[in-house]
Structure formats: structure tokens, C-alpha cells
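Of the protein chains in this complex, all but one are displayed in their positions.
Going by the order they are written in, the chains are A, B and C; count residues from 1 in each one.
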Amino acid sequence: MIIIMKDGASKQEITAVEEKLTQFGFQTHPIYGETKTVIGAIGDKRQISMNEVLLMSGVENIVPIMRPYKLASKELKQERSTVDVGHGVIVGGDKLAVFAGPCAIESEEQFIKVAKLVKESGANILRGGAFKPRTSPYAFGGLEEEGLRIMRKAGDMLGMPICTEVMDTRDALLVAKYADVIQIGARNMQNFKLLREVGRVGKPVLLKRGLASTIEEWLMAAEYIMSEGDSDVILCERGIRTYETSTRNTFDVSAIPVTQELTHLPIIGDPSHASGTYKYVPALAKAAVAAGADGLMIEVHDCPECASSDGPQSLKPEKFDMLMKELKGIASAVGKEL
Amino acid sequence: MIIIMKDGASKQEITAVEEKLTQFGFQTHPIYGETKTVIGAIGDKRQISMNEVLLMSGVENIVPIMRPYKLASKELKQERSTVDVGHGVIVGGDKLAVFAGPCAIESEEQFIKVAKLVKESGANILRGGAFKPRTSPYAFGGLEEEGLRIMRKAGDMLGMPICTEVMDTRDALLVAKYADVIQIGARNMQNFKLLREVGRVGKPVLLKRGLASTIEEWLMAAEYIMSEGDSDVILCERGIRTYETSTRNTFDVSAIPVTQELTHLPIIGDPSHASGTYKYVPALAKAAVAAGADGLMIEVHDCPECASSDGPQSLKPEKFDMLMKELKGIASAVGKEL
Amino acid sequence: MIIIMKDGASKQEITAVEEKLTQFGFQTHPIYGETKTVIGAIGDKRQISMNEVLLMSGVENIVPIMRPYKLASKELKQERSTVDVGHGVIVGGDKLAVFAGPCAIESEEQFIKVAKLVKESGANILRGGAFKPRTSPYAFGGLEEEGLRIMRKAGDMLGMPICTEVMDTRDALLVAKYADVIQIGARNMQNFKLLREVGRVGKPVLLKRGLASTIEEWLMAAEYIMSEGDSDVILCERGIRTYETSTRNTFDVSAIPVTQELTHLPIIGDPSHASGTYKYVPALAKAAVAAGADGLMIEVHDCPECASSDGPQSLKPEKFDMLMKELKGIASAVGKEL
Partner (left out) sequence: MIIIMKDGASKQEITAVEEKLTQFGFQTHPIYGETKTVIGAIGDKRQISMNEVLLMSGVENIVPIMRPYKLASKELKQERSTVDVGHGVIVGGDKLAVFAGPCAIESEEQFIKVAKLVKESGANILRGGAFKPRTSPYAFGGLEEEGLRIMRKAGDMLGMPICTEVMDTRDALLVAKYADVIQIGARNMQNFKLLREVGRVGKPVLLKRGLASTIEEWLMAAEYIMSEGDSDVILCERGIRTYETSTRNTFDVSAIPVTQELTHLPIIGDPSHASGTYKYVPALAKAAVAAGADGLMIEVHDCPECASSDGPQSLKPEKFDMLMKELKGIASAVGKEL
């Protein structure tokens, strides 16, 4: 940590800061420049608030040197992690993980139909929503436990792990009873109570990036889950909010190499929510794989125009099938299998 | 609702769209241009997903005409609402509501000390955090029920209503037992389960704007609460995330006149969270009042450098007192009392 | 164009709007709803300001139906355009265009050395800066005409077209004398006088997207150039400004499929400026090609640590060579050659 003193900070102010830092167990190293003095402080104090120093007389700013997350960081673990999500599917290895299925589960018949189709095209994890976060209180909110039951039945029938979202701390155990992977949605990325609760149930977690979260905040959210003892976190980039309106969100493809530099956790891309329209899903899916993603999450619906939620961004099964074929060449060009 | 057809959409495509709209109970009015056809559709169908139409052959786009919120809208209620928060304090009238207090409640002694000071300076509602959302899992998370008890005691002692945040559906009843105003924090603005739960407990709600929420999404979050029967919602602008880093967030002062155009709900400003540093709090507080806000929420701490949370943005009691004096002239210039 | 009237607009207000529109040569089609009236107006009046209507009594909003650009639009020309930049290089066809070279031209020896290396690796267009936009007035601003002379010499020696930036209307003819492709930088994307001037000199133009420009504004900037008679415009996505700071800008990979939907103009990606660091350039370059870009612009420097500008984002020639090899597989997977 570096403490930058204001221009013309007095000797007493500098000494006072050094004394405070020493009390906190830091070693201090002042550096006197012509106009400015800075103080290097040695010690790892991630969890201590530096307010007391920041607000001292003569202090201009504090520059942290260490990253605020530990368990999620590459400083802790150099090699990339893999997450075993069951049914023989590993997220984070050479084989790409493809989570596919409809946005919301509408009926058993519909879900099983789509599930079979996406499996045939090569998807290896089923996705679907039983609890749906909806911007409007008047929109369809999901089948809830009945939806979970349907997903589980489809997963067991097809030998595929299932992934679904939890929105409420009160539902964490219920969702964990059915799901192989528990999803934290973008709007709940900083629902800290939910992160803790999900971290305690002992299932792999798919952590979507918040709509306007920095990569550091995202890794801090992973840290919340991991600090409860659950290290099986899969990151999912799903687009960030920017000023551009031609897509619903802006797919931050850079997040793939950036997180791979900062954390050992695997990362997948969700082009469906990023673009908001099926038209751009294939291009973004290819971009994500080419950039090094460990997998994809793609919405597929056999009748997008009758979907109860997010139809416009769902691929029809035949388009999904074509995309999976096109992705093979890209996966292979970056040393991955599909 | 206006359906815009693609250039060169065929007669059959246009007819098919009209038939679909008619099934949904709309009256249709096609307008044939030289290159484009648009179809006006009459009927109020806010809660119906338009996907089925949007994905029909030949359709380019749909332009909604009605706003998606009802209970919160000025279309429903022209005159501005007031919210009675108890102890004789009304938010939304001629007298400004000033919520003040420390970020987190640290001890009974500390809270009561600050509470007395802010009351003397003219604050009329006490604020403080018992449950604290923290970016790091290793940071202080609040005193929880003990904090609520302390706030209640201070409120009763000083005859002031108290406002505090709830973060978890499981704590909604507990918080409602103690608080006069329940706060939904920025990170939970789209925690829809929490919005519904809070809407059911029958207390006034202070709804902070999400960090990257549009004003429309914010009003939809208010609609969630109101759709559960609770119409006592107070909006709070607390800064939005932008590319600028010289302040923690960008205080969107325009949100004050914009919401006053769109909704009857009262709105206050929170300059402390917006700026992230006490230095800019007075200027932003004055700006909010001048722009027409119904009140302010300001963090005050008698020892910012020893605060367990958000010290750098807290005003010392003497600075708060000075600010309150300066605000009087501005309040009076815009026809308000302080 | 659709005019949306306010709730409760009077018959007289509606009639007055219809009369005004009729004066402007529109045919009007009012649609009377229960609470709202909207008026469809037929006619193509892109260049007419609608203020006079927007500010009439009773008018709530105007929704345009037509896009504001014409020459750049796919409505005008369905098939994708190609741009012949000389020396047998076509931008926009099956073969990817790779613009490579150092950020700034520092000396003849340095530039020719890098030029030879990038050619060997498969680049087909040389890039380099003779006039450099620098945030600080104290930074190196480029060799100016001497830089142009060096580039031309290298291009002629190696049989490659050259691309360089112009920053000032007064230099447009000078740059055109030397360059095969004239670059408009991100900061000048809405320097309308420069767009017009460059549109008049009759050379292919590489138009970088502005740092915070929407895709629509970008296509309007292309329209400026094209409206002067120059249809040889190549778009270049180079990252947009967002709140995320782990990369210098956010590479908006979606801009590739979006522009391909809206315009016939070719588009390339610039991962160097988007990321601001060489580490992420390969991942973003692959993403751009996978998403369907017509080419890339990549900074290459044989000694990034001694570069006078933008060294941190420059690839060393050996890394560029390795990237070009990796890109071959991706290009081939999307039906392109490299």
C-alpha cells in the first residue's frame, strides 16, 4: 500500500501517518520528493479499512497494491480450475461446456422436446428458468418447484446435468435439491446474502456478471461464495450496460482473457442475454469461443414466438444445430473440443 | 403500439400480423407508405409479451406507446404523493425531509450521540445501517438486530422516525418491526423477491436507484412494491455508474425533474453515496435541493476516520450543521422549508 | 414517422398537427385509441427537422421509422461493398485485410524493419502514424510529412498499400498525396469539417468508431464522407468507453454483426487500441475474425519498450507472427482466407 501525501504536507503529518501505520502492523518507508512525499507500507491488510489513514491530515490518496480477493485469485492458485458438474461433464477443461435450453420452463412436454434437440446438437448441460427475474411485476415469473421437477426429470432421462437460477435465500435449499449447477443471475450478483447462502449448499455455482459490475466486483462476488467453502464457481459473461442501444447489452468479450489473467476460475459466455436478439447470437458465440471461453450458455426454444420470456433472443433448434457445427472449427482452431 | 414492418413486407405478412393482433383483442390500423408499412394497434396490453408478433415474418420492430408502469405513473395520479413516515414527518410536501446519520450503527452510544447532533442541526429522520451490503466478504456486515434495537431506541428518545436497509427476504418482518421506513439499497433494486416481500409488510419504503438502472427500471421496481398494495414509496437518487472516476458515481441530478414528470412519488437525493467523498457532498446536496428534490439523505459521523464503513463520504457533525444552514437559503429560493 | 399525442390531446390539437404535416408534404393517418391518439405520417423527410411538430401543443413524442443515413444503408444497397485499396488488396471480400505496423513512425530504418516483418507474417496493408493525436500537449506528435514519405517509400518497396491518419483539414491533401487509405481517428469521428474534406480527396477512408459513438452516429459519419462522393469507406471498431477499467476501452465485438445488418460497408477490428495492452490483443483479434470482421488493424513494434507512443499495446513481431498462424484456423472456420 502506498500513501500519497498532499503537496506541502508537514513533517508532523507525515510522522503521524507513519505512527498510525506502525500501530496497524505495517512497516513504513517514506520517500521524500521535491513537492510530494509518499509512504510505502508493507503488510497484507486486505480486510482492514484504510479510512482512518485516508482521512488523516495531509493525506491525499492511498494506492492499494494487493488485489482485494484471495481465494479467487491467481496469486493463490496458478493452474486453471475445473468444475465437475456431474454426469461426466467438466467445465474448464479441453471440452467446451454448452449450457442450452429455453429461457423459462413452460411445460414438461416443451422442455423435454427442446432438451432432446439440444442434446442431439451437442449441448452437454441443460439450462432453464423455474424462478424468473422479470422487470415487470405483471410478467410470468416461472413455474417454481414444478419447473425444477421437470428439469430434473429431463436431466435424468437424458443423462445431462441441469442448471437453473435461484433468486431468494429462502429457495436455495430447494433449488439445490434439484439442480446440478445453481445460477446466480446478473441482477443478484451483489445480493450478498444470497451469495453466502448458495456458497453453503455445496453445489457448483454459475455466477453471472452483474449488468454494470466491474471484473473486480465480479471476482469479489465469487470470493463471497468461495469464502463459505464452495470453490466450484463458474463465471459467466453476459453483457454489460453501456450507452450503445443497438444490442440490449454490450458483450464484453475482453472479460474472457482478463479473467483468465486474474483468476483460476473457468469462464463461459452468454451471447443470448448480451445481444437480446437471436440474430447476433451466432457471431457472439463464435467470438467467445475464439477468445478462449470455456463454454457457452445459449437460449434455444422450438417456438420463440410463443416463448413466455425472452423469445426474441432464443435460437430455434435448427439454428442452434447449425451454430454448433460452425463452432467446431473455431473450437478446434483454439485447441478445444466441442 | 406500433408495429413497423420490414421494407417490402408482403401483403400476406401484413395480413397475418393484423390477424394475430385481432386475436389478442387489438384494433388494427395499417398505414401503407412508399417503402414501409406500419400497423397501429389499439388496446392496453402492458402485461402481454409481444414476442409472438415481434418474431412474425416481415416484422421489423414494435414501438410501445404506453409506459410499462401504471400505479407509479402520473397517468394514474396527477397530483404529487406524500408519504407519512411517522412522528409528524411527511415526505413530499413543502418541508424538506432530511435523513441523516452514520453509514453503519456501531454502538448505542455512538449512534445516539450522532442522532442528537443531526437532530439539533435540523435533520428530521434518522438513518443508519444494521444490515450492510459490503463488496468484500471480509468487511463488517453490521450489528443486525442489535443495530435495529439501537436505532429504535434513539428514534423513540428523540421523537424521530428511523430508516434502515433490509437485504434479505427473511429479514423483512424483523426490519419492519423496528423501522419506520424500510430502505431497499441500490444493489437490491431489482431483487424482485425482496421488493414483493417489502411491499407486503405495509411500511413506507425508501427505494434507492440501482447503480446502473434506468429511470424506467426504477419506476418498475416501485411498481413491484406498489403492486403488493404498498403505495408509500419514496425514490432516492444516489448516483449512477459512468466512465468518470473522479467521483465514485455520477449524481444524476436530472433524475429529479425527470421523475417528477413521470411519477407522483416523492424523490430525495443522496449526495454521500454518489460522490464517495465528503468534499463534494455540500455542493451536490445544494444542487439536489435547487433542482427540486423533496429531501436529502446524508451520512454524518462524529469520527469519520474511525467509521467501520464509508467513513470517507461522511460529514462531521459540524460540517453537516453548516451545510444545513446554507441549504436554508436554497430551499427558500425554491419555495421549500428546511 | 409516428407522432404520439399526449393523453387527452384535444381534437383541435390533433387537427393542427395533421395540418402542419400536410403542409410538409406528408400524408397523415390518425389512429384514435382509448387514452391516446397517434398519427402516422407517410413521406421521406430525413433532412427536415421535426422540431416544429415536436413542440406543437398536445404532442408527446415523435418516433422515426426510417434510418437517418441513406448512402451507407442496406436499404440502398443490399450486397456488401468491397474497397480496393491498391496493390491488389481488396477490403471486404473473402481474404482478410490485415493492417499492421507501429503506432508512430519513428525513423525510416525502424519502419522498414517492422514493415518487412509484418509482411512476412502475412499482413497486407501497412499502418503507421505520421500525425499523432496525443492526450498531452507535451507528448511526441509524429514526424508529419517526413513520416508520410517514409511510409510511402516502405509501401512502394514492399508492394503494399499504406494507411495513415489525418487530423487537420489543412493536411488532407498532403496525406492523400502519400497514403492509399486515409484514416479518421476515433477522436475525429465527429469532426465534420474533416469528414467532408477527406470525402473530397477521393481516396479510401478508414473510419474509426468514436470512443463513445453509437453505431448510428458512426454510420452518419460515414454518410458525411459518402455524401461528398467517396463511397470507399471502411469501418473500424476500436473499443468504446464504458465503466470497466481492466481494459482501456471495451471492444464492442457486437458492432461487427450489427453493422453488417445495417450497412453494406466493410468492417475491421482494432484490438490494440481497444485493449490498451498487448496481452489481450490475440484473444480480441481472434474474436473479431470469428465474429465475421473483414480484417484487423494491429500495432506491431520491434521494441515496444522504446516506442514513442502506445508501446504497451504493441505486439512484438514474433508474437504477431504466432497470432497470424493461429488466426488461419479461425478464418477458415468462418469461410475466410488469411
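Here is the rule we use: contacts are C-beta pairs under 8 Å (C-beta built on N, C-alpha and C of every residue); 3 or more make two chains touch, one makes a residue touch a chain.
All values derive from a computational prediction rather than experimental measurement.
Which of C:27, C:81, C:190 or C:332 touches the chain that is not shown?
From the options C:27, C:81, C:190 or C:332, the contact with the absent chain belongs to C:190.
Touching the hidden chain in the complete assembly: which of A:29, A:177 or A:325 does that?
Residue touching the chain left out of view: A:29.
Among C:209, C:241 or C:336, exactly one should touch the missing chain; which is it?
In the complete complex, the chain left out is touched by residue C:241.
Can you list, in ascending order, the chain C residues touching the missing chain?
Touch with the absent chain occurs at residues 46-47, 49, 51-56, 68, 133-141, 167-170, 187-188, 190-196, 211-212, 217, 220, 223-224, 227, 241, 304-309, 311-312.
Kindly note down the residues of chain B that lie in touch with the hidden chain.
212, 214-216, 240, 242-247, 250-254, 256-258, 261-262, 274-275, 279-280, 283-284, 286-292, 326, 328-330, 332-334
Applying the definition given at the start, please give the residues of chain A touching the unseen chain.
Within chain A, the residues touching the omitted chain are 2, 4, 7, 29, 31-36, 38, 40, 42-44, 63, 65-66, 75, 212, 241-243, 245.
Convention: only the chains that are shown with their structure count from here on.
Most central chain by CA mean?
A
Centroid of chain B to centroid of chain C, CA atoms only: how many Å?
38
I'd like to verify one number: the distance from the centre of chain A to the centre of chain C, where each centre is the average of its C-alpha atoms, in whole angstrom.
Computed from C-alpha means, the inter-chain centre distance equals 31 Å.
At what distance in angstrom does the C-alpha mean of chain B lie from that of chain A?
Roughly 26 Å, centre to centre.
Among all residues of chain C, which ones touch two or more of the remaining chains?
Within chain C, the residues that touch at least two other chains are 212, 242-243, 245.
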